[in-house]
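The block underneath contains the structure these notes are about, expressed in structure tokens.
With one protein chain removed, the remaining protein chains of the complex are shown where they sit.
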Amino acid sequence: MSSPVLEIRDLRVVFTGPRRSLRGGRTVVQAVAGVDLDVRAKETLALVGESGSGKSTVARCVLGLVRPQAGTVTYEGRALGPVDKRPAEVQRAIQMVFQDPGSSLNPRMTVGAIIREAWKVHPAVAPEGDRRQALADVLADVGLDAGVAGRRPSALSGGQRQRVSIARALALRPRLLVCDEAVSALDVSVQSQILRLLVDLRRTHDLSVLFITHDLAVVRQIADRVAVMRTGELVECATAEQLFTAPAHPYTRGLLSAAHDLEGTRAGFEHTREQIR
Amino acid sequence: ACSSSDDPASETGDSVAAGGDLTVAGPIPIENLDPHGPASMDAGTQLAARAIFSQLVVSTGSGEFEGELAESWEPNADASEWTFTLREGVEFSDGTPVTAADVVASFERVLAGEGPLAGNFGGYTVAAPDESTVVFTSAAPDAAFLGKISSFFVTPQAAAEAGFFQEPIGSGPFVVESFEPGATLRLTPNAGYWDGEPALDSLEFQSIPEVAARMTALQTGEVDVTWSMPDDQIAALKSDSDLTVETVPSPGVLTMWMNGSTPALQDPAVRRALWQAVDFEAIIASLYPETGTPADSPISPAVLGYAPQEPVEYDPEAAKAALDAAGFDYGTVIRWQFSQANFRNFVDAVVSDLADIGVTVEPQEKEQAVFLEDLLALNWDMNLQQLGSQGYDAATNLGRLYTCEANRMGYCNEDLDRILAEAGSTSDTAQREELYAQAIEIIWNDGVGMYPMFVEQPYAWRSGVEGFEPVSDGVPYFDEVTVSGD
Amino acid sequence: MTQSDILLTEAAPGPAAPPGPRRRRRPLSAIPYVIIGIYVLAAAIGPFLIDYDPVATEVTERLLPPGSATGSGTAWLGTDAVGRDVLAQVVYGARTSFIIGISVVALCGLIGVALGAIAGYSGGLSDAVISRTVDILMAFPGILLAIVIAGLLERGMNVVIIALSVGGWVGFARLSRSITMSTRERDWVDAARIMGLSKSATLTRHIVPFLTGSVVALATIELASAVLSEAALSFLGLGLPPHIVSWGQAIAGGREHLGTAWWITVFPGIALTVLVICIGLVGDRLTRRFTRQRD
Amino acid sequence: MTDQHSATVVAPAAGDPAPAPGAPLLRVEDLEVVLPSGATTGTVIDKVSFAVDAGRTTGLIGESGSGKTMSAMSIVGLLPPEAVTSGRVTWRSEDLLTAAPRRLRQVRGREIGVIFQDPLAALNPIQTVGRQIGEILRRGGMARQQVRVRVLELLDRVGIPDPDQRIDVYPHELSGGMRQRVMIAMALAGEPQLIIADEPTTALDVTTQARILRLLADLREQEHLALLLVSHDLRVMAHVADDVVVMYAGRVAERGPAREVLERPRHPYTRALANNVPAVSTRSAIAEPLQGAPANPFERPAGCAFHPRCPLAQDRCRTEVPVLREVEPGRFSACHRAEEVLP
Partner (left out) sequence: MSYFVIKRLAIGLLTIWGVVTAVFVVVRLAPGDQATVALGPDATPAELEALRSSLGLDRPLPLQYLSYLGDVVRLDFGESYRFGRPAMDQVIERFPATVQLTLAATAMAIVFGLILGVVAGKKPGSALDRAVSTVALGLQALPPFWVGIMFILIFALQLQVLPSAGGGSLANLVLPAVTLSIPFTALVARMTRSGVAETMSEAFVLTARSKGLTETQVLTGHVVKNSLIPVVTVVGLQVGTLLGGAVIIETVFAWPGLGSLLVGAVGNRDYAVVQAATVLIGLCVIVLNLAADIVNAKLDPRIRLEARR
């Protein structure tokens, strides 16, 4: 097995709320309570769990947007601090795709400006001269034509915005892509487009992906390994096959059965699918 | 206890029937009742003091005085020692008699005090050889002492105690019923007043700073008496048949000193030329039709020492010629400071006339405290004030302000100094008048300042008010007033 | 400062909603712009058309009612207490009022936005310091500052501008701070940070642009209130020196003649009120536009 | 979970106050909603027809912006004020579109209850949940004490533990699932015959989703309710709906019994949707996605709105708007080539 790109050890994050009374102490949310996680080279690791279980917080720690109370995040053997303290090369190597395509792009900037901004910070990635070509390339990578470069996010559909979001991340040639609910806000028909794009990109760009979602069905489609979180703790971590066929932890079993429950007329869908092929 | 020399008994008998509640709104709020303290020279404090306390003497016009607590007084030969004999049987409103010791204590309070009155009595000591005699001794001769002491009020010795002026005891015609500093002062008659109990049932002083409101209050009858109205309001008041409007000559003179230490204004010829360049007659006729008359002296006719001079005629051509001849630099900007907003129109008009002959004057309206500081620091080229003469005596104006030592307007003339010193050290009135006439001639001809206008004091009262007598210094008395019909 | 709260209620940028249906243009909606245009024109070129020397007075022609003939023509709007033409004062006053209003707003806006954005973005100590300063200024009677500043400096336009600005930036700071705090949470800001953009670049490129809408809207309101405050200062005798013509001066100067010579105050007053209403209407519209269709 | 499936085939309960046997409780016919947008107006809902039978569940399905919410809300007249409607909404035997506002207010809550998508936004944040649930009863003149008893009953009915305590809390103090239960209790308070549920589970976790859906199914059965369920989630639909209406860009694409429509779609759009649903139970490859983005009703393509994305599109589809037609008994499809969707 390939060695881990990213290692998370005993990560702990506590959010302190306001104090209620003088002696009452603060309300404390233990968002992440000791998580150990590895992301290996070129694999897709899915992080699942119900709302509030701390998935996003783990992601934000990886990116250095949240400072953990304890624990380490190591990238290729180097311990990582807050995002603005990281060496440029690490900043470049870890990128993120957000959930809401409507809010992850600065609405005042054109698509071209959004992507070029990345190169302003890391000029080495795309030398001054061939940025135009580089821009066209990266847009092509995510299936957009060069014409959208002049448009603002508001003039794009949700799926297109999410592609721009991915292009912005890819522009820096990252090694690790963190996707926090990257497809949850999209329409069903568009969701498959983006998932497929992600799967393709991972192959062509040799990416490792940390894929956060609460949709087990999606996980089943794309993940190599799955980590299940619950109230800040990791309850189970296994290969996708193992997890879906023989879940070890009762909580995982509960999640799976709820998902099954919703599957309803599963047979109907299968039937349809067969017909199409 | 003002100027009236009528039989007090008949006054009293007459007024008991009339009585009434009088409401008075002066232009200045009454903030403090202490006639010895920092606010002692405030018009508001003086107004209240005249109702609550008694003076030794009251000045009734140029060089004339009337005894109030003092029955008689006598200066020594060089006017450096003044002996007062107190009236018998005068009591404070709490029944204790007014004694020489009270006078001494009051005077010492003034000297120790931190107010503007103290400056008048530098080098004075006071003593009470017996119950009813008080002797004031000065280091230097002081012929104008009577004028100065007329702003002095006698309080009980208890005045030194904290809180006394919340409910003061005095020997004046009224006693304090309630006092909201800066807002209202309510008074009731002093039954034991030596000159007869005032006829009014009550007297209330209100503060209404905004002119429009004050005029309205008078017209609607919320207020019975007011004074110091701007000229533009007087016409409207005159047309109201319920009101009596009267103006009386006052000691006030509009005074525009020119700073003799400013290079551009050093030359008397320049100063005179500037004076000539302003059509004061037209300005006064338009802006002050009611209360202004063109002046012919730096002090008013109501003041001892007044001597009329040749008026300075408006002649812009001559003025320009004189300025050219004196080599006046038209590039200079003359900074003209003043502090009262009601001078604005006047200032604008004068500036306009001077601009017509090419002289640039920059009006500087300053806040009172800033104005005062700059005034003393001679931080101005031209200054505008309405100057009075305390006690109707030129000594308190000319004698104090125009000496080289005082250096109040950058002007120094040894001849003038000598004349003023001489006038200050004799108690012979005729001689003093003669000396002041000389002084005035020098001041006038040297153009130490422009003296455009004598100011009259306007009063207005409602028709029910009887026995009100306007006084020239704008601080009236109310002990003989009655009001009816409201 | 309280004006900013109107904006605060609407200001926090909501999720970039699909651009809602745009309101149809009403022909009337152009009126405020037209009127403001007329004012600006009057302020800019009026002085070249109407000859007026604020220093020159004509005391014999004082307090003439509108339409009176004077030595130098007809006083269409009457004359003031020293015989100056009221119409000319209205026209010349426009320039002063604009200069004061715009300077105050520019000064307050720059300071307020800078401090508010820094406080909102950095949090921590700088936020605490700026917030406490704002608290103190809000608990401090503004009139006192104005008086002291007017006393400290030689009377003039710059004093009025400074006196009005000292407390005026607080509103901008509060507004900017609260919008910054909510914009800071937006994903595109995180995205910028992730790619390693510096703090100052993040602030200027990804946050400050989102302040402009509300800040411009607040600025229009503050512009109106600055013009009004200048009048109030004049009333207290702390306003402009006499040789600078302004509406505030004119209104304050005519108050003793309200009963007899109403035209001195009423015409500049109308000029001021109409301008304030128009600026306010434009401000309202900008507020609405920038808060609803934030994209 | 076959037990759940059985709920979908329960027959209308006897004694249900349905107007005429066989006649649907609610019939929407040729509904059109026109909304102004900028200088133009858009026909957001274009000739939509469907029905809800007493005691049954009709599902409205489609992607975001396809007009599900608009169709549902026009039934009770809760559209934006600038919306212009036409067509007929027959509730029992009266037309609600032309009904007097007063009558419409009587219908709302008491005859037709509504459950909204985002329970946090749809609950008044500054009133206790008890107050909000009881409001309709209080306005109906019920005594305060009785209202409280009834609200407690309702809370219990929707499965909120410790109703005694929960009755006095504010919405933000509850979890998402609890809030949705409160919404449901509120909709039940007026004892309606029909409940319109607009995406009742979208904002919730998988586990909670399942529980809420089960609750709705139970209620429908026990309270003899009809249910109009709006959702974009095919799995949800398949789980609870008896009939489904598939919408695309403001028009009905396909309509028919849920099971049949989802198993044997007669419209390429439905087929694509069904195709794109991933499964937990088996590992499936990512299906070939539909190209392009959903059509916007304001800029609806000419002809069949779906044609730009349709693998079966022909020239005819680009010009001619397909009408909704019965392609086999009980099955309606608005595709020119409906017969070819299934070979």
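Read from first to last, the chains carry the letters A, B, C and D; within each, the first residue is number 1.
FYI, a contact is a pair of C-beta atoms (placed from the backbone, for glycine too) under 8 Å apart; a residue touches a chain by one contact, two chains touch by 3 or more.
Keep in mind the model is a prediction, meaning the values are calculated, not measured.
Chemist: Return the single residue from B:Arg87, B:Lys320, B:Arg400 or B:Arg432 that touches the missing chain.
Modeler: If we include the chain that is not displayed, B:Arg400 is the one touching it.
Chemist: Who touches the missing chain here, B:Glu114, B:Glu161, B:Glu310 or B:Glu414?
Modeler: That would be B:Glu114, which touches the missing chain.
Chemist: For chain C, which residues lie in contact with the unshown chain of the complex?
Modeler: Against the left-out chain, chain C lists 1-3, 5-6, 8-10, 23, 131-133, 135-136, 138-145, 147-148, 151-152, 174, 177-178, 224-225, 228, 231-232, 235-236, 248, 251-252, 255, 258-259, 265, 269, 272-273, 275-277, 280-281, 284.
Chemist: Which chain D residues touch the hidden chain?
Modeler: 76, 78, 105-110, 113-114, 116, 118, 121-127, 132, 135-136, 139, 170, 172-173, 183, 186, 190
Chemist: Tell me which stretches of chain B touch the chain missing from the display.
Modeler: Missing-chain contacts on chain B: residues 29, 31-34, 37-39, 41, 114-116, 118-120, 163, 165-166, 180-184, 206-210, 212-214, 216-217, 219-220, 222, 367-376, 385, 400-401, 406.
Operating definition for what follows: only the chains that are shown with their structure count from here on.
Chemist: By C-alpha centroid distance to the whole-protein centroid, which chain wins?
Modeler: Closest chain centre to the overall C-alpha centroid: C.
Chemist: Per the contact rule at the top, check every chain pair and give me the one with the most C-beta pairs in contact.
Modeler: A-D
Chemist: With chain centres set to the mean of the C-alpha atoms, which chain is at the far end from chain B?
Modeler: If we average the C-alpha coordinates per chain, D ends up farthest from chain B.
Chemist: From the C-alpha centre of chain A to that of chain D, how far is it in Å?
Modeler: 32
Chemist: In whole angstrom, how far does the Cα centroid of chain A sit from the Cα centroid of chain B?
Modeler: Chain A and chain B have C-alpha centres separated by 87 Å.
Chemist: What part of chain D is in contact with chain A in the complex they form?
Modeler: Touching chain A: residues 1, 4-5, 63-64, 176, 205-207, 209-210, 213, 232-240, 258-259, 262-265, 271-291, 293-294, 309, 342-343 of chain D.
Chemist: Spell out the part of chain B that touches chain C in their complex, as residue ranges.
Modeler: 211-212, 215, 230, 232-233, 236, 282-283, 286-287, 341, 344-345, 347-349, 351-352, 355-356, 362-367, 369-370
Chemist: Which residues of chain A touch chain D in the complex?
Modeler: 50-51, 157-160, 187-193, 195-196, 199, 214-218, 220-222, 240-241, 244, 254-256, 258-273, 275-276
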